[in-house]
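Starting off with a structure, shown below.
All protein chains but one are shown in place.
And then subunit A:
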């Protein structure tokens, strides 16, 4: 090893070259692997699906919080990638629905509990439709469905026309107040491609939220769909959602 304080020009250049090669050997192939999907994640072997077992939800809002933290969703109560709604039916009255701050801080106590017929929580999230109307209307193709069935937005390409927000029947999209582009749930794509669950699924203390690969017969989502009678939201619109609900009531849209 040359004396570091007295490097000749030749030694300095040689050392620099070696360092760069070492860095490339360590870092570059990893990037290359990730780009080609050779790091273990094979897009074509996956089709992501998501289940919600409404009877299990306690409305704690941990999922909403986890999502906001994991995905840097703006804090204000106007921007949600996932939220929780509460339905309360009283004798002889219309169903009352609320979702204060998207349910992030839990829910205040219901009034007139004696009059209550039933009450339940419904977590909501992008339905990652098989026929996503948001993708259909995007004028530049900035929002797209990936081969593994996740509807994503390219924030470097979105022009912010908001047509997709209008086209979404589920209110799952918002315009990011700082980036001025459409934003939405990605199933935590940065996590699921590494074998992790979406943040909301991991944060749920009651296993209300179920996630998995629809192409894998033994995945939690396939087990859930087999074991329960599941519904999707607004099936009449032909969007073919991939969020499957068990236990929702007639008022839920």
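As a working rule, a contact is a pair of C-beta atoms (placed from the backbone, for glycine too) under 8 Å apart; a residue touches a chain by one contact, two chains touch by 3 or more; residues count from 1.
Simple rule for what comes next: contacts and distances are computed from a predicted model.
The chain that is not shown carries the UniProt protein name "Polysulfide reductase", picked from "MBOAT family protein", "histidine kinase", "Cell division protein FtsX" or "Polysulfide reductase".
Checked against the full complex, the candidates A:57, A:151 or A:172 give a single residue touching the omitted chain, namely A:172.
In the complete complex, the hidden chain is touched by one of A:14, A:40 or A:77, namely A:77. Summary of contacts with the chain left out: across A:108, A:139 or A:217, the touching residue is A:139. Although one chain is not drawn, its touching partners on subunit A can still be listed: residues 76-80, 83, 85, 96-99, 101-102, 124, 133, 136-141, 157-163, 165-175, 177-181, 237-238, 253.
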